[in-house]
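Complex shown without one protein chain; remaining protein chains in place.
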Amino acid sequence: MKLLRAVVVTCFFLMAILPLVWLALTSVKTYEDTISAHAKFIPWTGAGSLGQSDAESARFAPTLDAYRNLSKRVAGTPNNFYYYLENSIIIGVLSTLAAVCLGTICAYGFSRFRIPGSKDWLFFILSTRFLPPLAVVVPVLVMYRWFSLENTHLGLILLYTSFNLSLAVWLMKGFVDEIPRAFEEAALVDGYSRLRTFVRIIVPEASTGMAVTGVFCLISSWNEFGFAMTLNNYEAKTVPVYFAGLQGNIEGVPWPQIAAGMMLFVAPIVLFTVLVRRHLLRGVTFGTIKQ
Amino acid sequence: MAKKFVGLCILAGIASSITVTACQEKSRPSEPAAAAVTSSPTPKKTLTIWWAQWAPADGLQELATEFARKESAEVKVHQIPWANFQDQVFQEFGKSQTAFDIVVGDSQWLGRGATKGLYVDLTEWLPTAVDIKTLHPVALKYLAEYPTGSPHYYGAPAETDAMGWAYRKDWFEDPAEKEAFKKKFKTELAVPQTWDELETIAEFFTRPDKKRYGNVLVTGRGYDDIVMGFEQVLYAFGGSWGDAKTLKVKGALDSPDAVRALDFFKGLLKYAPPGGSKLGYGEALEPFANNSTAMLMNYFAFFPDLAKKMAGKVGFFAMPRHGDRRFSSLGGQGFSISTKVAAPRQELAKKFIAWFLQLDTQKQWVRRPGGFTANAEILKSDEFKKASPYNTAFAESMDIAQDFWNVPTYNELIAATAQQLGEALDGKKSSKDALTQMAAEHEKILQQTAL
Partner (left out) sequence: MSSHQGRVRVRAASSALMGWGFVSPALLLLLAMNLFPLIFNVYLSFTNADLSGGAVKMVGTHNYTVLFSEARYANALTLTALFVLVSVSVELVLGFVLAMAMRDHIPGKPIILTLLLIPMMLCPVVLSLFWNLILNGNYGVLNQLLAFLHLPQPQWLTDDDLKLVSILLVDVWMWTPFMMLISLAGLNAIPKYIYEAAEIDRAGRWMVFRTITLPMCAPLLGLAVLLRATDALKQFDLVMAITGPNDASTQTLSARIYQVVFRDYKVGLGSAYGVVILVAVIAVATIFVRYIDNLSRRQGKVERSVP
């Protein structure tokens, strides 16, 4: 039984990790090695082979060229990778801040006050998450044209904020619910106004929750593609759209550079996943399940 | 009271986020978009050109600096990835004012641009800007005219392109290969002149156990890849897309000749690398670049980089013939001026196009990577033909170029064609069925256009 268990875990582990390992390997190869018909997976800088020619051997000479080339423009693109990474960061961070702030305030309202129809409102908030982006992309496009928001960072930030609000409200409601009312009661009795209570007592208590919510909102904005691509963005283009646009490039798809860029793009997410690993269950289930 | 306070704080929070963003917007160098405001501090004129994201656009940007200097204007070539180029352009046309003055659009877009009033009519102006006779007739026909064959111009040729072949010169010239070929087929191994010769050579080089393949074709289904790949074979064997005037497709597209063409095209896939039945323009490069394929079919626009990367190993030839019919699928784009910008900008755009089409500018244009000209004189000159390993083949190809429909509903035609061709290549239907159904669908879609 134990052996079976070990086998199962090992298999899954390998399946989960191997594509990522391949990504890392690709980021240190040359273009020829990447598309070679003989897969190369042994980084080896020395000469000598097992009787095979260089082209056919599984060895390759690793190089950091792909990373260095990230600061150069790929043929036929207006900017280098870092420009798009910057866009992703700006849009991701600002939309996360807005979503977490608005979400916390809203969650506090639902948690502590008797709002008529709150159940329906919360249902409405949750259902906004179920909407396929493509189903609403057309009216959003038209709306954005009226307000000239189409090609701006602000447009995408606004969209992502509302997109993440459902996640933020539900997650923060769970966190705020856990703060004992006794804290606020004490403060209110002492004559603090509601607002002051909120700022002085609730926010610090909920700060971990806000951080966790922030991480999930950031990851959601970071990875978003549907809206980012269809809203006719050329100035506020984010990294996923940039990569998708490199397909069919006239000089061949620059796989090593894409891999290197992907490593940089994915690294913050991996870091954040590790940081909030204790809250992962809560985060991915909208706060409906807490461990 | 508390409620008001809360509300104010929230507003402040939102306001500050917006302010921060706005500051970001200002500090980042933004591309000159055509805004309604005309009073800018600098009297500099700007010209915005939208093109696809590829090397020729880089070349145009470099070339344009001379024009910018002459007219003390600023020229910005804005590049959009091919996959999105089309939708973004037509989406932009939905606004009351487009961000671009000139769009270097695909030949197929002319119909939509003309009939929807998006492209400026250049019929009167073009002959005054350039001597029409100096433009290659095929380039003019497909990149400028709408309807095709009529003397109405909605575009001016910017970049010409056609499909051709790249081949491994070093393999063809290898003595061992030459001998083996002679022994097997009793003829010399040389650049194929006919489609049958090409098939023979492809068969010869296909050695799957050594990961070698004869040819790689363009068969992508995402846009018009497979359509263009097949088009030249279709016409070479005697088929056609139909009659442009009567909009009749049946009899041309599903004729026995066309069926033979599709069968032949399918046959060539036997000698393609695994996965060869669904390769887009860019993807088709990879099996050739990784040294596993002998011959590559693609647009000449991809060849400059290939010539650079595989210098000495690669050669080029134009489409082979079938009997005495020889065709090459047209590519290339033309300059079209947006009707949704102010008149002074349209004038500046016209000036730019006129300057571009001058002989001197064209001579510089062909020196840029991926810059292909429509100027007939240059195309005929020896100087041009010797300038690069692919220019001779390119010059030949322009004379035999053929394009697809450019009616406003071209996208639906392409989608229907790609689907049917795809099913035939995948073995889901016979060539005859695919072509017959395709012809019926085409007629239905074309009739919608006529409405």
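When the chains are written out, they are named A and B in that same order, and each has its own residue count from 1.
As a convention for this text, contacts are C-beta pairs under 8 Å (C-beta built on N, C-alpha and C of every residue); 3 or more make two chains touch, one makes a residue touch a chain.
On a predicted model such as this, the values are computed, not experimentally measured, just so you know.
Asks: Indicate each shown chain that the hidden chain touches within the full complex.
Replies: A, B
Asks: Using the document's definition of touch, tell me which of A:154, A:179 or A:239 contacts the absent chain.
Replies: A:239
Asks: Which is it among A:78, A:174 or A:214 that touches the chain not included here?
Replies: Of all options in A:78, A:174 or A:214, contact with the hidden chain holds for A:174.
Asks: Can you list, in ascending order, the chain A residues touching the missing chain?
Replies: Looking at chain A, the ones touching the missing chain are residues 4-6, 8-9, 12-13, 15-17, 19-20, 22-23, 26, 34-39, 41, 102-103, 105-106, 108-115, 118-119, 121-140, 142-143, 158-159, 161-162, 165-166, 169-170, 173-174, 177, 194, 198, 219, 222-223, 225-226, 229-230, 239-240, 243-244, 247, 255, 258-259, 262, 265-266, 269-270, 272-274, 277, 280-281, 284-291.
Asks: Would you write out the residues of chain B that touch the absent chain, in ascending order?
Replies: 2-3, 6-7, 10-11, 14, 83, 86-87, 90-91, 93-96, 112, 116, 118, 221-222, 273-278, 286-287, 290, 292, 411-412, 415, 418-419, 426, 428
Definition applied: only the chains that are shown with their structure count from here on.
Asks: As a quick test, compute the distance in whole Å between the mean CA positions of chain A and chain B.
Replies: Computed from C-alpha means, the inter-chain centre distance equals 35 Å.
Asks: Where on chain B is chain A touching in the complex?
Replies: 2, 5-6, 9-10, 13-14, 17-18, 20-22, 24-25, 30-31, 33, 52-55, 57-58, 78-84, 88, 91-92, 94-95, 99, 211, 280-283, 285-286, 289-292, 301-302, 305, 370
Asks: Report the residues of chain A in contact with chain B in the complex, numbered from low to high.
Replies: Going through chain A, the ones touching chain B are 31-32, 35-38, 55, 75-78, 90, 94, 97-98, 101-102, 105, 141, 145, 151-154, 157, 193-195, 229, 232, 234-235, 244-253.
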